[in-house]
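Single-structure report; data block below.
A single protein chain has been omitted; all remaining protein chains appear in their positions.
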Amino acid sequence: MDTLFNFLYASIIASTPLLFGTVGEILSEKVGNMNLGVEGMMWLGAFAGFYAAYKTESFLISLLASFGLAAVGALIYAFLTVTLKANQNVTGLTLTTFGIGLSLVFGKAMITAAGGAPKTSDVFNAKVAAINIPVLSDIPYIGKIIFGLNPYVYIAVAIAIILYVYLMKTKTGLNLRAIGENPAAADASGINVNLMKYINIIIGGGICGIGGAYMSLVMVNGSWQDSGVVNGYGWIAVALVIFSSWNPAKAILGSLIFGMFSSLRYYVPSDIIVIPTAFYQMLPFVVTTIVLIVTSIKKNKENTQPAACGINYFREER
Amino acid sequence: MTNTTYAIELKNICKNFGSVAANKNVSLNVKYGEILALLGENGSGKTTLMNMLSGIYHPDSGEIWIDGKHTVINSPKDSFKLKIGMIHQHFKLVDVFTAAENIIMGTEGFVGSSKKAAEKIKEIADGFGFSIDPNKKVYDMSVGEKQTVEIIKVLYRGARILILDEPTAVLTPQETEKLFKVLDNMRKDGCAIIIITHKLNEVMAISDRVTVLRKGETVATVDTKTTDIRKLTELMVGRPVELKIDRPETERSAEPMFFVKDLCVRNEEDVFALKNVSFELYGGEILGVAGVAGSGQRELCETIAGLMQAESGEITYKGENILHKSPAEIIDLGISMSFIPEDRLGMGLVASMDIADNMLLKSYKKSKGLVINRKPSRELAEKLVKRLEIVTPSIKTPVSRLSGGNVQKVLIGREIESNPNILITAYPVRGLDINSSFTIYNLLNEQKAKGVAVLYIGEDLDVILELCDRVMVLCHGEVMGIVDPRKVTKEDIGLMMLGNKLEKEGGAENE
Partner (left out) sequence: MSNGSKVSTGREPLIRIVKREYNNKLIPGLIRAGALILSIIAGGLFIWAMGFNPFEAYKSIIRGALVGSARDPMSSIRSTIDIFVPLCVTALGLSCAFKMKFWNIGGEGQIIMGGVFATFFALNYPQIPRPLMLLIMLIAGAVGGALMALIPALFKVKFGTNETLFTLMLNYIAIYIVKYLIAGPWQRTPGFASIGKLDKNTYLYEINRQNIGWIAVIIVVLFVYFYLYKTKSGYEVSVVGESQATARYAGMNIRKIIIKTMLISGAICGIVGMIKVSSNHTLTEGIGGGVGFAAITVAWLSQLNPFIIPIVSAIISILQKGSTVMQMNMGISSYAADVLQGIILFCFLGSEFFVRYSLVFNLRIKEAK
């Protein structure tokens, strides 16, 4: 029983960056922009969040910094794809290259300045540690899972729920879904297509960035290494968007399942079941591929990729 | 000077696309309580002009005056604020949304009160005599229903100035009549209405005044009462024209060229698009196919051309069932079939390739070996450009840069060059000006005279009735009847398009 709940706890911890990345990308794809720069934006967020935490010890500033730098990355993407109508795939991939490069160049400079791998202070580490609410956190089993998590987890879930309500229940959400489905129709209805695209791509990018900060601050215990911080999680997030059928609420479940895959290997009794580590690491990618195939087999008009996703819109194009 | 304030006044509007002048010094005006017909051929700049009122385009120069005030319209939102609403020819609706969602999207407010919206939608619908189900998804709607949603959408935004772009192109005569009644109600209600059309009888039926555009310029504005179809045609085309389409009497083959029997086809959504369709097609005739858009015309063409799999039935050519044969196998049987699809640049041609490379599409397989030989296609391209007077800088110009009429000439020219026995044409004159249309009619008649069996899918009933030797009417994938166009009226066909089966066999079938 303990093992099971420990496994669940570890899965939640592992799923959180994916949830940030996934809902961020959903927001972008809902306005018709497939942004393959999630990995890059998470890297940017990872660096900025870390650097701010390292320098200021403030959780809030770190949070804003990770959101902010990734949002700047998303802004570059938005400017190129929305205003200058550049190819979305190539722009997104470039953003990934650029984001990884920039974070590591900055990171290297930070390491040089610190004379070794910089670490966040204990003061800050305490701020991002698991919270502890008297009584509630001590409830057997579920106490820790519900009331004993680090603050990012609550922020991630809150963002996912807020975005769900925003997208599915408000008129603004209706408007932005219209843009992703048929930008010409949205435009003709009086919706400011470009503005809405900018806003949502940038916010989406910022959210991805928080996921990156989570990876540099929580998952690797607040120490900046020269590489290997985000590790392809951004790409899994892109795939999780499909798994969640573009629904932020389902993304909570989706990322949890993927969190389970990535923490599974520590909880499978290795003396009974012997599976090479590489296969556990491969699992999320294999499952994503299977999901991709299954969703493509059962063709569905709704709960699928927005019809105009990936296609740039230019009002005067004839 | 009268002291009437015009609802809309356009003064010397100019708009260029690249080096093409779409509008040149266009001026027009509309009063409240009036219907203005904006008449002009395809490509005369009507839609471009109206898109400047709806905020899609912005004029290069000239002034827009609304309610007597000089205004600038930068976006559809500005346009709605000025109480202008445009119903586009190609509906701008989100397929996966309901009618109500399509109507309320883009309106003010953060949280949409769907209850209040539904009430308002119902109120508008009742007021003008529409019927609408607010919760129906657009992808489940017929063309007529979609148009209703579009109209309610602009009324919901409080539009008092309505612009309708070719609203009747997709409607049956009966639906058109209904629409005109609604428009009449709106006129009485004090709305200003502009209706874009190139159908003269509709202009005469509904409008108070007519503004005629030709090649992007205003030619004249006249009171409908003081004019007639002949005068309007002359204004529209620029010279007196005989708008009679030729129907040469030719010898049709004794035996049908081919039979279609009990053809059933499922479309991509797995719904029956054709149900038990049977007819025969003779050499030396043009068989017209009429029907509301989406009645199975596309599926019929593609199935005959071997591009779509049929569920059951027979297509017999000279005693051979070609139903489950691929295009290559059909060719091997010595059948030369040519198909002019409705989507010329998206299906019949490769938009980014030049004329010569587009010729290859039909012939590249014939050259031997791995390597492609571009010489014959270049020669063919040169020949067609000369023979059909295709206007193009050179045969190296991508076809996407050509005008609609020239694109169609490239496509039809290529197909006719392959000496077909059967020629299937889907909406071959859509979007073409009168001159180009007549070129196409003549080409089709030439083929008919050569003994080719021609299937003509059309949307303009007047054209179908004048050009074709027999007319088959489709509704929801079923044949409503095959009639002799000399013996029926447009209204008869309209009723059949709406699903009324022909009681007794029509004229042409009486041998």
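A few comments on the model shown:
Chains: A and B, in written order; residue numbering restarts at 1 for each.
Heads up, the rule we're going with is that a contact is a pair of C-beta atoms (placed from the backbone, for glycine too) under 8 Å apart; a residue touches a chain by one contact, two chains touch by 3 or more.
Everything numeric in this text was worked out from a predicted model, so none of it was measured.
Here the missing chain is touched by one residue of B:108, B:343, B:446 or B:491, and it is B:343.
Looking at A:94, A:120 or A:262, the residue that reaches the missing chain in the full complex is A:94. In the full complex, subunit B touches the hidden chain at residues 16-19, 58, 61, 66-67, 69-75, 78, 81-82, 305-307, 326-328, 339, 341, 343, 346-353, 357, 360-362, 364-365, 367, 370-372. Residues of subunit A that touch the chain left out of view are 36, 76, 79-80, 83-87, 89-91, 93-102, 104-105, 107-109, 112, 232, 235, 238-239, 242, 276-279, 281-282, 285-286, 288-289, 292-293, 296-297, 299, 305, 314, 316.
In this section, only the chains that are shown with their structure count from here on.
Between the CA-based centres of subunit A and subunit B the separation comes to 46 Å, rounded to the whole angstrom.
Taken in their complex, subunit B has these residues touching subunit A: 17, 54, 56-57, 75-77, 79-80, 86, 88, 92-97, 101-102, 104-107, 109-112, 139, 153, 157.
Taken in their complex, subunit A has these residues touching subunit B: 169-172, 174-175, 177-178, 181-182, 184-192, 301-302, 307, 315-316, 318.
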